[in-house]
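The complex appears here minus one protein chain, its other protein chains still in place.
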Amino acid sequence: MAEVFVKNEKSYKVQKIISNVLTFSFLGAIAIVVLVPFYWMILTSLKSSTMIESIPPILFLKPSQWQIWNYKALFEIVESGPRAGQPLFPFFTYMKNTIVISIITTIGTSITTILAAFAFARLNFKGRDIVFAIIIATMMIPGEIFILTNFLTINKLGWYDIMNQSYSDAIFAMTLPFMTSVFYTFYLRQTFKQIPNELYYAAKVDGTTDFKYLLKVMIPVAMPTIITIIILNSMGAWSAYIWPAMVTTKDQFRLVSNGLRGAFTDSGSGRTDYGQQMASAALVTAPLLVVFFVFRKQIMRGVSRSGIKG
Amino acid sequence: MKKILLSVFALLTVFVLTGCVEIATTTTTEVTTTTTSGTGTTAKVVMDLPDEEVTILFWHIYGSGKTALLDKFIDEFEAMYPNVTIESQSQSDYNTLREKINTGIGVNQVPTMALGYPDHFAGYVQAGAAYSLNNFIYSNIRYEVMDSTSTIAGEFVDVSLDLENFVPGYLAENNQYVGGQYYSMPYSKSTETMAINRTVVKQHVAAIRAAGIDVSDEGFFSHTTPLTFTQVQTLGTILLNDTATTDVANFQCGYLLNYDSSGNMFINMSRQFGAPYTNSAGEILINNDTTKSMLNYINAMFTSRTFVLPNQFGQLYGSTNFKYGDICMTVGSTAGVLYNIPTSLDVAANLKFGIFDVDFLQVPQPVATSGQAVTLSDGTTNYNFTGSLSSVQQGPNIGIFKNASTNEKLFAWLFIKYITSAENTALWAMDTGYLPVRLSAYTSDVLIQLTPTFSTTYVDFLSIATDYWTADGDVDWAATDERWDYLHSSMVANIAKNQALYYQYDPAFPAGSSSAGSATIRVEAGYCLENIYNKSKTPTQALAFLMNQIDW
Partner (left out) sequence: METKNNLKAWLYLAPMLILMIVFTFYPLFNAFIISFYKDYLPLANDGAGSITGYTFANYSVILKNQLFWQSIKNTFVLALVSVPVSILISLFIAVALKSIPKLKGFFQTIFFLPYVTNGIAVGMAFAVMFHRDYGLFNLVLSWFKISPIDWIGGTASWWAQMGALMIFTIWESLAFKILVFTSGLQNIDKQYYDAAKIDHATKWTIFKRITVPLLSPLILYISITSMIGALKAYNSVIGLFGEKLGGQPYSMITIVAFVYKYRSDFSFQGFYSYAASAAIILFIITLIFSLIQTTVSKKRIHY
């Protein structure tokens, strides 16, 4: 963005047009960069495996060339045999579990995060900074190193019984370790910190309790951040893989990513059908997109409401 | 913030200095050695079959889409033994399956039976969790099925198993553990075979014969005698183009022979060239002169484009570029046969030789008979080896855990016997592309329904390819004959059967405190060849790096 001096109204207008053009081309270029891999994913999901490896790459597909089968396969019904009538790939079971896990962890994470961020941002107590730093430091260790210890904990809590694991056991085991988030606590704390102290002291003078202040002032003001956290956190369940596979004993308790990983890999030759894999990934992502588009307005409304007067 | 982080640092340092947790400081590895006499001639003891309710937990990795046939076996088995329920559960992938069982062993949470690779079972055996199947194999008990609702009511069921009936190479792999006992039985086995572009070969029949290699008019090589590496090199002079691009007009490829699995390539060639690799005690013997010499030979073959790895094309498997005509021959798993066959579904512009004919051969060997000395040459250097015939066998086995109750173990065993019976293993093989584990499957005359309109015995299935080969590719089948659909699967099944005479396995062992386990060594050995192929390391450097990764 070049430095242009503004001299009078007319040249200001010209400059505004130029800067608008620059801004739009910049945003447009980035938008294309962001969108191309998406286009490629969707395109790939409509290709057969031989089309994917075609040289030079196929950039467009006519609807008549679409390999809709990649999508249909997810809803195929077993025709004969003992499992006749059941879905070949229990897509809806995986989806239901994922949504349940997603909702539970998100509610849990939101509660723990809001309370903790409030304490860190607004309350003065002994050891605040050191506790905060220790919590931040836990982000610096790759979480998978905890798996074995946490697995043993879950087992001690009685939620991993390979003969009799119930659905609620599996839900507890999958959600409880993920009901906190340092990442979002830190984020929310920074947002809370932006809210001027004066509001807090004014409220104190009025005799408002801390909790009431948190509910009535902090949460509404920080709503855009909280909604962001809710959306982002709810997506976690969509990519969780190792832990859900570890602590569930039955296939019908698992999540979409568990189902997707193996479903389109040929167990004999070990090959993965990329087209089918992409199709299933797209299909699994679709609900997320819907949720996002629904909540996008909420974010905007929240944003416009949050204008804080200093 | 800085202060805060510094204090975390200090705190942790204190942990280091003071942190001690009470832990038992004894290590005892319990090794069970149940001695069982290996004679099957003792008189049978007849007993009533237990009829208490039994639930068997069977863990595998077959995704929900892949279990149709397994579900059918389970259904049939439950009808035979109405008191038994088999709960078959996929545990996502082999790593998760192994990790869950290994972790479960410590806390008494293991299934009754599970699928697993030999190194998995080696770990279970070491942890004292696997159950010796010798207890069943040599049992003299014969049960009478008393339950009137059973589909086999009134029949007698032997616990023992006739091992003579199994492919010997598979048995050797499954009793390689401590005490020479069986801790698993072969289940989904496969091997590697070599696909070859017969359309290209056919154009060079005269030149190939002139070079002293047997080939039919239609471009078929012997299906019983494997090509030697010397012959492969000779074929290279005929089938390879001067540049690394395919010459369609002259029917020449850019690269000659692809190996899909660099890990298998390293291990199998080590055996073929008599280069020590590992032993069952878990000792790593790779760092020796024969291996070095082998790596130098392979390096020379990479340079001359006689050997190639899929990495050359940015692929995991060579089949795509084999179809495209970039490669003339490719060694890969029997379970992936059909990926090598060009069809009308492929993008036509990519198939340089169009939809060409594919034939399957045994994988190349250094010598015609094991124990012969062999000298290979890259044109300037000679490499001397004592050659052996060897081909890989791969795929998971199936075993039972000690913790299960006596009856659970018994029925789990009967289930293993059932799914590996001659007919069922043949059916499983034709359905999945795996190979039968029993020799008797090869002669079984039970009709197996493959499609609603096509049924065949395994013997007939094998004859599809042999008929085709005998007629030199000119069979009088109608174009609509369903045998065409099984031609390539049948070719591979025949080749695998011929190769079964010299199946070899690499010793399976879990990781030790200062060395990697057999599965990791296989992966790293493959990487060693890739590093040589990429020229990112010389053979010496690549070997040194391999040793650095697996032995410390």
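The first chain written gets the first letter, and so on, giving A and B; residue counts start at 1 in each chain.
Everything below uses one rule, namely that contacts are C-beta pairs under 8 Å (C-beta built on N, C-alpha and C of every residue); 3 or more make two chains touch, one makes a residue touch a chain.
These figures come from a predicted structure and were not determined experimentally.
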Option touching the unshown chain, where B:Gly123, B:Gly236, B:Gly274 or B:Pro539 are the choices: B:Gly123
Option from A:Ser64, A:Thr149 or A:Ser168 whose C-beta touches the chain left out: A:Thr149
Footprint left on subunit B by the chain that the document does not show: 1-2, 5-6, 8-9, 12, 15-16, 19-21, 23-28, 95, 98-99, 102-103, 105-108, 123, 127, 309, 311-314, 316, 510-514, 516-517, 520, 527, 530-531, 533-534, 536, 545, 548-549, 552
Hidden partner chain, residues of subunit A it touches: 1, 3-6, 19-20, 23-24, 26-27, 30-31, 33-38, 40-41, 44, 52-57, 59, 111-113, 115-116, 118-119, 123-126, 128, 131, 135-142, 144-150, 152-153, 155, 176-177, 179-180, 183, 185-187, 190-191, 193-194, 210, 224-225, 228, 232, 235, 238-239, 257, 260-261, 274, 277-278, 281-282, 284-285, 288-289, 292-293, 296, 299-300, 303-304, 306-310
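One rule holds for everything that comes next: only the chains that are shown with their structure count from here on.
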Distance from subunit B to subunit A - Cα centre to Cα centre, in angstrom: 39
Subunit A to subunit B touching residues, read off their complex: 48, 50-51, 53-55, 58, 76, 78, 81-83, 87-90, 129-130, 132-134, 136-137, 148, 151-152, 155, 160-163, 242, 245-246, 249-251, 254, 258-259, 261-263, 265-271
Subunit A-touching residues of subunit B, taken from the complex the two chains share: 1, 3-5, 7-8, 11, 55, 57, 61-68, 71-72, 74-75, 89-93, 96, 99-100, 103-104, 106-107, 109-111, 188, 190, 316-317, 320, 332-333, 335-336, 339, 345-347, 349-350, 432-434
